[in-house]
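Removed: one protein chain of the complex. Kept in place: all other protein chains.
Chain lettering (A, B and C) follows the sequence in which the chains are written, and residue indices restart at 1 in each chain.
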Amino acid sequence: MAHGHVELHDGPAPAHEHHGPGLYIVGYIASLVLTAIAFWLALGHHMAGGPLALTLLILGALQIVVQLFFFMHVTEGDGPPFHSMALVLGLIFTFAIALMSIWIMSFHYQVQ
Amino acid sequence: MAVAEKALGHAHGHLSGADLAKPLEYQDPHQSVRILGFWLFLATDMLLFGCLFATYLVLHTHTDGGPTAKELFDIPGFTAETFILLTSSFTGGLATLAMRNRNKKQVLAWLAVTILLGLSFVGLEAQEFYKDVLEGATMQRSAFLSAFFTLVGTHGSHVSLGIVWMFSILLQVAKRGLTQVTARKIFIVNLYWHFLDVVWVFIFTVVYLFGVVL
Amino acid sequence: MKRTQLPKSNRVLALAALTALLVSGCGPEYLVLNPAGPVAREELHLIELSTVLVLIVIIPVLALLAYIVWRYRDKPDNKAPYTPKWSESKALEVVWWGIPVVIVAVLGYYTGKSTFNLTEPPQKDVQPLTVQVTSLNWKWLFQYPGQNVATVNYVEIPVGVPIQFELTADAPMNSFWVPELGGQEYTMPGMAMRLWLEADKPGTYYGSGANFTGKGFAHMNFTVKAVSQDEFDQWVKQIKSNSPALTMTGYEQLKQPSVVGTMSYSSYPPGLFHDVVWADGGRYMPDMMNDMTGMQGQTADAAKPNGAATDTAKSPAGDTSSMPGMQMDGGQSAGH
Partner (left out) sequence: MPDALRQFADTYLMWQEGPMIWISDVLILLTSIGIVATLTYFKKWKWLWREWLTTVDHKKIGIMYLIAALLMMFRGGADGLLMRTQLAAPGMHFLDAEHYDQIFTTHGTIMILFMAMPFIFAMFNIVVPLQIGARDVAFPYLNAISFWLFFFGALLFNISFVFGGSPDAGWFSYPPLSELQFDPGPGENFYLLALQISGIGSIATGINFLATILKMRAPGMTLMRMPLFTWSVVAACIVIIFAFPALTVALALLMLDRIVGTHFFTILHGGNPMMYINLFWVWGHPEVYIVVLPAFGIFSEVVATFSRKRVFGYSSMVASLILISVISYFVWAHHFFTMGAGADVNTFFAVASMAVGIPTGVKVFNWLFTMYRGRIRLNLPMLWTIAFVPCFALGGATGIMLAAAPADYQYHNSYFLIAHFHQVLIGGVVFGMLAGMYYWWPKMFGFKLDERIGRWAFWFFNIGFYVCFMPQYALGFMGMQRRMYTYPADMGWGTLNFISTVGAYLMGIGFVLIVAQVLYSIKYGERDLTGDPWDGRTLEWSLPSPVPHYNFAVIPTVTDRDYWWKLKEEGRTDELKPKPEDIQPIHMPKNSGRPFIMGVLFFVAGLGFVFNWYVLAVLGLLGVVVTLLARSFEYDDEYYIQPEEVEHVEAALGRL
């Protein structure tokens, strides 16, 4: 017995449903499309620097959403969604650290 | 810190028994607590990459007269890397799906495909680095290159570690079949893999596309 | 102790007196509490304000603690009320969430105001003097771009004139601190940081490197001598006439780790300060370098080799913070 849980059956569950790959295919296509847009915008020089950077970051954020919902099953879980809270908090801190570091390190020292 | 998911062994006999309505990897509460643990680990890893990104952004203009991002980055190269990794994330997802459908053969097949895609990603990246070094763009040349190689290299070594790990899980599935334990392992290694895909999205955006264009 | 027998009002008075003593300065050796210039004075005001504000919380806490522990100690004959289940009181909690919020708001407001204030010269109508400060292992080099003289480990300034110190390091980062004139600021390689200070009475003030830089750190002191404008001009003239020039070789020697006494130089290699900052990373801080030299478009090109950008540098006349000699080739000539 693999794990010592005598009471558990590890084999196929009696009434499990078969899931098709539909969602995964949608997710894959979405990620491809988002990437293609990003490359097209950047390499085709379709936008100016600032707006381009912002748009690319938004496309990146959408990719996070795609991976989380289509591939990583972020909505599933056991009990309260603690993992989502950790993720959201982590994202906030990640962006806060990155952006505030840049803010601090820009040294716009204002002495006249 | 790839030890988090390796932590087996616990002692909480009071957790309620199997819940067969849930996906296989969540049925045993002893396994689902590990999935939570792994999500927490991913949060720390995200912060780690966040700090590396911050460093890269602060240092990316510090080229010390050496090669700049524009001169260095090879568009077909990172485009290929990007599509390979996106595809591997998809095939990894299909392995999870096959696991939930209790199809051991498909699990093995998709894991193998994912590993192969991962290997070609790492191969391309290694080739890119090798080419850069031949051109004199080494880590020691400038702060920009230090930050570039460290950020992209950290991602690359995460992917390499993921390949080794995924291979070890492939062997375990081949040997033991789909159990609640191996199901949890398949699920977790794919979480890791998708996470690395997300990190790559930001690398190709912030490092490569910004570097080539801005 | 007799003291504790004093009536309550006396105790409060005693405490107030003690605080006043602490805040207003006990003796001349309390440098921070005896400001000799407007910057240090503004900082002292903030210190006083924050002290008073925190005392509003601290005193009740200490008093309550003493009272509660004494009153509710576990003794068989203690008749004080005992309510083991009482654990909520919205009103009380609103009070102690509210008071700190108000205190932080007040202190935060004044802090922000001072922070922005101190980025500007203490007096706007007086022509300021610029002194360029370089911390080395383990000594301080001062350059006067307006006067083209340099000193080591001491600096003379005219009283009543705002001084703009431009700070950098050509060694591990240090911190430039003259407590009687104002707070410190880091000296960092590759950066030209600004610090406004002003002395409004003549005197000799203690200055030190406050950020650890290794073995000789404890000996990195200097003096700031504030004198009248006439005396200052006199002093410059004197140095110009009877001190040696600082050459590039001399600077390289000065850079070697050592502890030295005071020195004076009648001149220094043109553009030395700029080139040091530039070479140590200043080229990546276009804003900072532009402010310092008035150059546009040169420093933005980060790929330029050391000193090359100074070839075409312009130094607008009347900009006191610019460096004479910037037009010359990047610091290669060794003074006169």
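The rule we apply is simple: contacts are C-beta pairs under 8 Å (C-beta built on N, C-alpha and C of every residue); 3 or more make two chains touch, one makes a residue touch a chain.
Everything numeric here is computed off the predicted structure, so don't read it as measured data.
K.L.:
Could you tell me which of the visible chains the hidden chain touches?
P.N.:
A, B, C
K.L.:
Of the residues B:His62, B:Arg100, B:His155 or B:Arg184, which one touches the chain left out of the display?
P.N.:
Only one listed residue reaches the unshown chain, and that is B:His62.
K.L.:
What residue numbers in chain A mark contact with the hidden partner chain?
P.N.:
2-4, 79-80, 82, 86, 89-90, 93, 96-97, 100-101, 103-110
K.L.:
In the complete complex, the non-displayed chain touches which residues of chain C?
P.N.:
The missing chain touches chain C at positions 26-27, 29-33, 40, 42-44, 46-47, 50-51, 53-55, 57-58, 61-62, 64-65, 68-69, 72-74, 78, 80-89, 92-93, 96-97, 100-101, 104, 107-108, 110-112, 114-119, 137, 171-173, 175, 177, 179, 182-186, 188-191, 193, 206, 208-218, 221, 279-281, 284.
K.L.:
Could you pull out which residues of chain B are in touch with the chain that's been left out?
P.N.:
The missing chain touches chain B at positions 1-4, 6-15, 29, 32-34, 36-37, 40-41, 43-45, 47-48, 50-52, 54-55, 58-59, 62-64, 139-144, 146-147, 149-150, 164-165, 168-169, 171-172, 176, 181, 185.
FYI, only the chains that are shown with their structure count from here on.
K.L.:
Using mean CA coordinates as chain centres, what's the chain A-chain B distance in Å?
P.N.:
13
K.L.:
Quick one: chain B and chain C, Cα centre-to-centre, how many Å?
P.N.:
47
K.L.:
Note the residues in chain A that touch 2 or more other chains, in rising order.
P.N.:
none
K.L.:
Okay, in this complex, where on chain B does chain C touch?
P.N.:
61-63, 65, 68
K.L.:
Residue numbers of chain C touching chain B in their complex, please.
P.N.:
Touch residues, chain C against chain B: 281, 284, 302-305.
K.L.:
What residues on chain B touch chain A, complex-wise?
P.N.:
17-18, 20, 22-24, 26-30, 32-33, 35-36, 39-40, 42-44, 46-47, 49-51, 53-54, 57-58, 75, 79, 82-83, 86-87, 89-90, 92-94, 96-97, 100-102, 176-182, 190-191, 194-195, 197-198, 201-202, 204-206, 209-210, 212-214
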